[in-house]
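A single structure is presented below for examination.
Excluded from the complex is one protein chain; the other protein chains are retained at their positions.
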Amino acid sequence: MKVKISRKEHFNAAHRLFNPAWTDEQNRKVFGKCANPNYHGHNYEIIVSLTGIPDSETGYVYDMKELSDLMREHVTSKFDHKNLNLDIEHFKNLNPTAENIAMVIWNILRSKIDKSLELKITLYETERNFVEYPAN
Amino acid sequence: MKVKISRKEHFNAAHRLFNPAWTDEQNRKVFGKCANPNYHGHNYEIIVSLTGIPDSETGYVYDMKELSDLMREHVTSKFDHKNLNLDIEHFKNLNPTAENIAMVIWNILRSKIDKSLELKITLYETERNFVEYPAN
Amino acid sequence: MKVKISRKEHFNAAHRLFNPAWTDEQNRKVFGKCANPNYHGHNYEIIVSLTGIPDSETGYVYDMKELSDLMREHVTSKFDHKNLNLDIEHFKNLNPTAENIAMVIWNILRSKIDKSLELKITLYETERNFVEYPAN
Amino acid sequence: MKVKISRKEHFNAAHRLFNPAWTDEQNRKVFGKCANPNYHGHNYEIIVSLTGIPDSETGYVYDMKELSDLMREHVTSKFDHKNLNLDIEHFKNLNPTAENIAMVIWNILRSKIDKSLELKITLYETERNFVEYPAN
Amino acid sequence: MKVKISRKEHFNAAHRLFNPAWTDEQNRKVFGKCANPNYHGHNYEIIVSLTGIPDSETGYVYDMKELSDLMREHVTSKFDHKNLNLDIEHFKNLNPTAENIAMVIWNILRSKIDKSLELKITLYETERNFVEYPAN
Partner (left out) sequence: MKVKISRKEHFNAAHRLFNPAWTDEQNRKVFGKCANPNYHGHNYEIIVSLTGIPDSETGYVYDMKELSDLMREHVTSKFDHKNLNLDIEHFKNLNPTAENIAMVIWNILRSKIDKSLELKITLYETERNFVEYPAN
């Protein structure tokens, strides 16, 4: 049986939700106050989970310190204290919903981690709203 | 791959655990202090999770605001500050264990949400006791 | 300078708020859904804080284990899984608001703890509503 | 002895820290990544505390429901999903540091609450950074 | 469909990570500060989850009180306030990584719980580092 290990980090960012193909009125109707043109923001919590077989010599599925460093280098140092819509290339043409942010982070990290390990992203936008990708 | 989104709400309620087919003594033996005839209570935390494919126009699996409204309309506004045994029809003949409360909430919400989305309920009775339905 | 030490415990109880000198209508107007005659309930968190000078031999202001035992013996074992209005003598003629529960607990514990130590009670009714007695 | 009661609410907002009298370089030097011209954001938690003597008829220092309504009407409905620098009049000429936000909220609420009650604001910018006004 | 129930307990323990087949230098290189020969420690949170069908008479998958007692008798009373490397037989020849601790606990409890119930262990070493066994 495999073990799943998880590491939690955070970043604080501004964003707004909107579809550039829509009118302002449509955006307000669908995204409500999340469409505010002047942006709002969140303290995002990100959990990266890796599933695999512990190494017989270390007892680790993956070194948590290395996982933390990987998350900081490729995700949180780039997203922290930024405006996701304006400052992050991935969201130039992609609405920064929690769903899309989680999928972007998954794509960023997938190539950095050995394929033998399953990768999952959990993203808390607030303590009441969170998403997981992939779902299982 | 699908995304799972989750929304957390809460309600505060009284309840007692007992089986009306049993004697008081049997109830005390099985349910212990949870069988107190005068009831006790909890701050319940309820998480509703929906799994599906994000909409290409909104980037949403489901609008969190609409999910919150749905939970408030059909669950928390009805359960909050109530006695589950006495005030809630579903528990007139059903023991309000965490397991049963989660299944009742699942049944209430299942018909309100498109069948293409998988539905899961997580219910915290206390921060130390919680249940998930369905299990996976 | 003195040190303040704090210990957190919990109890789960039912209660309702009402003033027996008032009509049902008045009670509903003032206490809203908290006046539900069938009760509701909470997971109460109680923090007991003691302020004093650490003992030179132990480095303790007060043994946390002894404080925990004192709280369990005199408060949480008596309030847990109870109906505060019906089962607890102190609330037979006293409305079990968070303010009054905190003052009752302070009075219960004050005589059990040496007078050289300042005593303070913090009571969380929910994670959003809490009270402190005395205020400073 | 008086009782202190506290109510917690939240709002999610964007902001940036900068002093308009300074050069961009000075702002970056002092405020670091918090000076990002495109803004960043936070899930702010706000706790309003009132200290007074419980009313003999209700057992309340202040009705928590009314306090919550007051916070929503005058603070969180106005700050939530907004850009503090651009959308909130109070910060047109005031740097929205946690210290200043707490003082602004104190000033907004002070006139809405009876002077016999002491008012205190606690503001969490993140779970690691928070401020209290007044300090004691 | 089955229900998963979960109970959380805790224990506080010292440990160090190292592989006795390696030199001190190798251990320091791989395990970093976790290899400190004088040990460090954690407040471990352990969640035991059981998946099954609720009993028709009790509404329980498993009595949470009995599960708590089982965890205390076989795990937390034995691990709490101990040095995992020196005091716990299971880690005499096994590196006490979070992965290995979770697998040890699973093995201890598996024989104590009816085979019709699926068993899962979640172990928090810190609030930022946690593991699950089995992974799904």
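Just so it is clear, A, B, C, D and E label the chains in written order, and each chain counts residues from 1 on its own.
Just so it is clear, a contact is a pair of C-beta atoms (placed from the backbone, for glycine too) under 8 Å apart; a residue touches a chain by one contact, two chains touch by 3 or more.
It should be emphasised that the depicted structure is a prediction, and the values quoted were computed from it without experimental measurement.
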Of the chains on display, those the missing one touches are C, D, E
From E:13, E:67 or E:131, the answer for touching the chain not displayed is E:13
In terms of residues, what is the contact footprint of the unshown chain on chain D? 17, 19, 21, 30-32, 94-100, 102-103, 127-136
Missing-partner contacts on chain C, residue numbers: 1-9, 51, 54, 57-61, 63-65, 68, 118, 136
Touching residues on chain E - with respect to the absent chain: 10, 12-15, 33-34, 36, 38-43, 80-83, 86-87, 126-127
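In the analysis below, only the chains that are shown with their structure count from here on.
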Where the contacts of chain A and chain E overlap, which chains show up? B
For chain A versus chain D, which are copies of one sequence, does the interface use mostly the same residue numbers on each side, meaning over half shared, or is it different? same
By residue number, over half of the contact pairs should agree; on that basis which option among A-D, B-C or A-B is the same interface as A-E? A-B
Centroid of chain B to centroid of chain C, CA atoms only: how many Å? 28
Between chain B and chain D, the Cα-mean centres are separated in Å by 33
Multi-chain contacts in chain A, i.e. residues touching at least two other chains, fall at 127, 136
Please list each pair of chains that are touching. A-B, A-D, A-E, B-C, B-E, C-D
